[in-house]
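With one protein chain held back, the other chains of the complex are shown just where they sit.
Entry: subunit A
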Amino acid sequence: MAFKIIASQCTNCTACEAECPNLAISEKGGTFIIDPEKCTECIGHFDSPQCEAVCPVDDTCVIDQNFPRYQAAQ
């Protein structure tokens, strides 16, 4: 249920942090990370994942395959 940030590509621009509707993104150890517990893939908030849409580096905010896709609560 989550997105993740590829740390080696992140420029630390902070843009995603402010856009996340779930406050799932924070700075840690000089780069930005997504808390998979909080990320809802923006479902229920926006049409597209905000971090992915605002990130200046393509393919940096991506689906984390280690988690099942998020399901909106029924």
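We adopt the following convention: contacts are C-beta pairs under 8 Å (C-beta built on N, C-alpha and C of every residue); 3 or more make two chains touch, one makes a residue touch a chain; residues count from 1.
Keep in mind that, in the parts below, contacts and distances are computed from a predicted model.
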Record-based protein name (UniProt) of the chain missing from this complex, from "3-isopropylmalate dehydratase large subunit", "FeMo cofactor biosynthesis protein NifB", "Electron transfer flavoprotein subunit beta" or "STAS domain-containing protein"
"FeMo cofactor biosynthesis protein NifB"
Interface with the undisplayed chain - residues on subunit A:
11-15, 18-19, 46-48, 50, 53-54, 56-57
